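All protein chains but one are shown in place.
Chain nomenclature is as follows: A and B, assigned in order of appearance, with residue numbering initiated at 1 for each chain independently.
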Amino acid sequence: MAATLLVASFVVFGALYLAPGNPASFLLAGRSASPEALAAINAQYHLDDPFLVRYLRWLGDVLHGDFGRSITYRTDVSRLLADRLPTTLVLIAMSLVVVVAVGLLLGRIAAVRGGATDSAILVTTTFAVGTPSFVAAVLLQGVFAVDLGWFPSSGTGEGGFGDLVRHLVLPSVALALYLIGMLARVTRSAMLEALDSEHVTVARSRGVPERQVVRRHVFRNSLGTVLTTGGLIVSTLLVCTILVETAFSVGGIGQLLELSTTTKDFPTVQAISLIIVALFMTVNLLVDLALPLVDPRVTLGSRRAAA
Amino acid sequence: MRTPNTPTPNPPTPNAPAATAGPALDVRGLRITLPGTARPVLDGVDLTVGAGETVALVGESGSGKSLTSRSALRLLPPGAVVEGVVRVAGRDVLTLDPAALRAVRSTAAAMVFQDPRAAVNPLRRIGDFLTEGVTLTGTMGRNEATARAGELLRAVGLDASVLRKYPGQVSGGMLQRVVIAAALMGDPVLLLADEPTTALDVTSQAEVIALLAALRERFGTGLLFVTHDLDLAAAISDRVYVMYAGRIAETGPAEELFARPRHPYTAALLASTPRMDGPRGRLAAIAGMPPDLRVELPGCAFAARCPLATEVCDREAPRPAAAPGRPEHRAACHHSDRLEGSAVDAR
Partner (left out) sequence: MTAVPIRRPGLARIRAAGSPLHLACLAFVALVTLAALLAPWLIPHDPNTVDLADALAAPSAAHPLGVDAAGRDTLSRLLLGARTSLLGPLGVVAFSTVAGIAIGTAAAWRGGRLDSVLSRSTELVFAFPGMLLAILVVSVHGEGLLAPVLALAVAYTPYVSRLTRSLVLAERARPYVSAHRVQGHSALQICRRHVLPNIAPVVLAQSAINFGYALMDLAGLSFLGLGVPALTPDWGRMVFDGQTAIQHGYPLSAILPCAVVVLTVVAFNVVGERWADRVARRDR
């Protein structure tokens, strides 16, 4: 994982140098500059040094929490992140709770009930999986903020944490919708597979009540499969915050990434990209660590080998 | 209606259900029809396992022997239409409400399945597997159940440390012992063993058989042993049922049935079994295939493969009839009397 992260950081850093033209003019983003200003930029970003030296210096700074200075905001990127990351993390946490609670429940109901309930859930989740988060955001905003006025339509509010949460209800639902559909389907098919196994019949043959059979043998056995989607769920959440935060004008790192991409604020783009990749890998690592707890047949590291 | 030929007294055990007076298992006229088939998979099966008696149910795959034993726990395929009576310790399991059925399943009857690896949830501890039936139905408290599980593990030759292990950490033979111990948790009057040795290696097979016999003796349970292995059936059972295409072809005391088969299918099975002490040479395979479930069978199911078949066999299904002077030995064949003697020569 460390190696992959290193290569990822190289890609993130190197992307800047794939741009046409020299980095200085790129950093100036079309603004005309006096030779002194150009020299200042060259000095500030160490553009006169060889590429590898600059990369290593940048990497060293990043490891110390220094992501450089934002071109647009004229402040340290780490300050920007410190201001905005908490909002995004709250949004993602709220969304994750909704995804896990509703997704698992729907999948479980679909698998256990079967028949018309199952078909209804399948059709609903087919549409959920086909709805991009920004479409969900715009529609939710229209119905629940503009039409019904139940929730604020944008921003993060001025009040304390409670107000923040109230502002993040619609964004978190918009973010969750697609993943609810996905998780419900994963849970459903994993549970159907578990329902087919003989030990479920055996448990029934021993008088174990059906509710307990579902809980102890079907749902429990589907958790391993569900857990392996954890990395995907979190990375999808992270990426979709870009769209949803923009749609709801929520000042988190997603919106910041969108803003800094349009304003070509490259240090900020680099920092956020790197954070997203790092978070994705961290979650995958956590999933790998947690898997043996859920499934005693899996020993540490064997999932990698099997994949 | 027959009574078991060697009624062993069932020692009264503390957890045994009240109704232990009759046979452990009594199946009468069991007929099961599955959707999309032309004839029943089980067609008028009569079968009795006396208290403490060992009975073997022999047949090739698809003969309905597993379904018969599973019906004792009302483990039926979805969509199955069932007629007849299946009494376990006097209670008709086919008509019980769900709570009463769970009570029967957790106490009166238990099954040892073919493949222990598939039968035990790999994600839960073995101790959990042993105790879940009795604790979740409220038959036993958790502590009592754990204590009994430990005792039973010792009875099957394991020790209580296994309780904390996961199924993946023990061998297949050990796991089958666990499955047997689990079956005994509710102190059943009836133990159903569905080919309990097929998935094991040869050494474990012998151990498991010996263990089952010893436990039956010790706990006084009736044992229905489902197998396709004639020699095994002969070795362990008091009585034998031979099943073919969903019907009981022949039944009788083990020795008698093997010495003087009165159904051509039994005779053919015996002739196709390799023996150490028998004459060397070619084994007599049974020609043809078992009848397809999509085809109706007005006559004898074995007629198409039977060397003795006549025109009456295709037209009329034979009814089970007792051998002269031996009421316990019954065969469903129009030509039982022609067979006797000739089959013995064939061996």
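Just so it is clear, a residue touches a chain if its C-beta (ideal position, glycine included) is under 8 Å from a C-beta of that chain, and two chains touch if they have at least 3 such contacts.
Just so we're clear, the structure is a prediction, and the values are computed from it rather than from any experiment.
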List the neighbours, among the chains on screen, of the chain that has been left out.
A
Of A:76, A:163 or A:258, the residue in touch with the unshown chain
A:258
Of A:62, A:112, A:183 or A:250, which residue touches the hidden chain?
A:183
Of A:62, A:98, A:202 or A:269, the one touching the omitted chain in the full complex:
A:269
Missing-chain contact among A:72, A:131 or A:212 belongs to A:131
Missing-partner contacts on chain A, residue numbers:
4, 7-8, 11-12, 15-16, 18-20, 26, 118-119, 122-123, 125-127, 129-135, 138-139, 141-142, 146-147, 153, 181-186, 189, 228-229, 232, 235-236, 238-239, 242-243, 246-247, 257-258, 260-262, 264, 266, 269, 273, 276-277, 280-281
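Simple rule for what comes next: only the chains that are shown with their structure count from here on.
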Taking the touch rule as given, give the residues of chain B at its contact with chain A in the complex, in rising order.
70, 73, 75, 101-107, 110-111, 113, 115, 118-124, 132-133, 136-137, 166, 168, 182, 186
In the complex, go through chain A and note every residue touching chain B.
197-199, 201-209, 212, 216-217, 220-221, 224, 294-297
